[in-house]
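The complex appears here minus one protein chain, its other protein chains still in place.
Naming follows writing order (A and B), and every chain is counted from residue 1.
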Amino acid sequence: MFRRLPDATGDTVAFTIDGKRAQAYASDTVAAALLWAGVDHCRTTPVSGAKRAPYCMMGVCFECLVTIDGVGNRQACLIPVRDGMRVETQRGARAIAEES
Amino acid sequence: MIREETEIAVVGGGLVGTSVAWGLARLGKRVTVLDEGDNAYRASRGNFALVWVQSKGLGMAPYAAWTVRSSNAWARLASSLNDETGIEVAHQRPGGLTLSLSDAEHERRVAQMQRLHNQSDMIRYPYEVLDHAQTGKLLPDIGPQVAGSIYCPLDGHVNSLKLFRALHAALAARGGSYRPNRPVETITSSSGAFVLSGPWGELAASKIVLAAGIGNARLGPQVGLNAPVRPQRGQIIVTEKARSFLPYPLVTVRQTDEGGVMIGDSVEETGFENVVTLPVIASMADRAVRMFPMLAGLNVVRTWSALRVMSQDGFPIYDQSVTHPGAFLATCHSGVTLAPNHAFDIATQIAAGRLADDLFPYSARRFHVPQAA
Partner (left out) sequence: MIRDVEALPAQVDLAIVGAGPAGLAAAAMAASLGLSALMLDENPDVGGQIYRAIAANPVKDRALLGEDYWRGEALAKEAVSSSAQHAAGAVVWSVSPLETSGYEIGVSIAGRSRIIAAREVMLATGALERPFPIPGWTLPGVMSCGGAQTALKASGLVPGGRLVIAGCGPLLWLIASQYLNAGVSIEAILDTTPRTNWLSALPHLPAFLISPYLAKGLKLMLAVRQKVRVIAGIEAVRAEGTDKVEAVAYTKSGSERRIAVDTLLLHQGVVPNINLSNAIGCRHIWDDMQLTWKPETDSWGATSVAGITVAGDGAGIAGAEAAAERGRIAALGVAQRLGKIDVPARDRKAVAARTAHARFERGRLFLDAMYRPAKVFRIPQGDTIVCRCEEVTAERIRATVPLGATGPNQMKSFLRSGMGPCQGRLCGLTVAELIADVRGVPVREVGYYRLRPPIKPITLGELASMPKTEASEKTVVRV
């Protein structure tokens, strides 16, 4: 549950999260974009299916793994969000090859 | 200074040592395992978790039979460990494949298998030589460069970390003692008893089993046993967990029950240099990707290297001392495959005080070839 500071500005981009349309700033990482979009969890773990969300926002915890444009296990906090990006909750272990 | 005593002391807490120790404990023996610390060489850490039959025994036909026996006994080992510890080691035997990435490679492998099976005294077991199309029926995701493969239904794999944990837990449950940070420096013997000592103190035992991997070379001669073994490096790559895609283990690529893909393993004569080197893991990764192109997008999360314990001819050494009765030695580089034989057969024979005659080919005496006049 994050909100944007009123005077934080930037160019907006549109992306989808699990098929739903969302917006972000071009300067956001995918993780920041997901926080703003109000996403509860970004993945379920391969070990137990537990729900996880971004924790460290600096690339060391590997909790923010999502599927981006069909490719799984991408660290959302290290990837700048792009217009038209297709982001999906990563459920369990990633698929090996791109799933359309 | 510690002064303890036990009935049978096993030196080495790797796969060989703990398999034998648990086997002895199951027979009611009082066993103590002496192990080194967190940073020891530990060949067992570098295992590829294969329970592998095909291609083994070229140069010593009985070894093929010994391996087949172990592969057939693996289900019993898995269920015994599960019964005793509740740990499921995920042993599977769907058969395994060795893939070749060129016609020349394929031909060399096929010729090697033929030589293996043409040996006299060679045990008969099924295997199939498959071309690209036939391999593709078993493994739909193979790349175009796969020239062919050899499939053997007796091959399988196991979760070796769970195996290791189960052996330790089972040993403890049977009253066996495990003592880490106790490196053995000297072994003395008098009036049929042995004393193993190091900076930590000493342990007295009526019988000893040397399962100390590369350390056997140093310890063996102290009790009249020879163990000419050398370190042989193997490097391994592990990927992130992925959804199940590989139903068969390959000798150099397998998917664990937890989802990670293991890729291995190099064979390098680099002494005790236990490091990971870029060109070798690049070569390994390259072969894996040529076998399964879709693996290219998987992330590598870990690499490591370990030192196999390699005898001169690559076959195990099982021995008992003539000059120091009660001292036994066991070493091999297939501690996962041979775990059942170590736990059930070797342990039984050690408990009885004598290795069976059919283990004679594995004595280190085979290395002393008499010189021609």
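The rule is simple: a contact is a pair of C-beta atoms (placed from the backbone, for glycine too) under 8 Å apart; a residue touches a chain by one contact, two chains touch by 3 or more.
Note that the coordinates shown come from a computational prediction; the quantities given were computed from them, not determined experimentally.
Asks: Among B:Arg3, B:Arg218 or B:Arg302, single out the residue that touches the unshown chain.
Replies: B:Arg302
Asks: Which residue, B:Ala90, B:Ile123 or B:Ala169, contacts the hidden chain when the whole complex is considered?
Replies: B:Ala169
Asks: With the missing chain put back, which residues of chain B would touch it? List them for me.
Replies: Missing-chain contacts on chain B: residues 13, 35, 37-39, 44-45, 100, 105, 108-109, 112, 161, 164-165, 168-169, 172, 178, 180-181, 237-240, 251-252, 258, 263, 266-268, 275-289, 295-305.
Asks: For chain A, enumerate the residues touching the unshown chain of the complex.
Replies: Looking at chain A, the ones touching the missing chain are residues 1-5, 7-10, 25, 27-29, 32, 35-36, 40-41, 45, 47-48, 50-63, 73, 77-78, 80.
Just so we're on the same page, only the chains that are shown with their structure count from here on.
Asks: Please report how many Å separate the Cα centroid of chain A from that of chain B, as a whole number.
Replies: 43
Asks: Where on chain B is chain A touching in the complex?
Replies: 240-243, 245, 258-259, 294-295, 297-299
Asks: Going by the contact rule set out above, which residues of chain A touch chain B in the complex?
Replies: 46-47, 71, 73, 92-98
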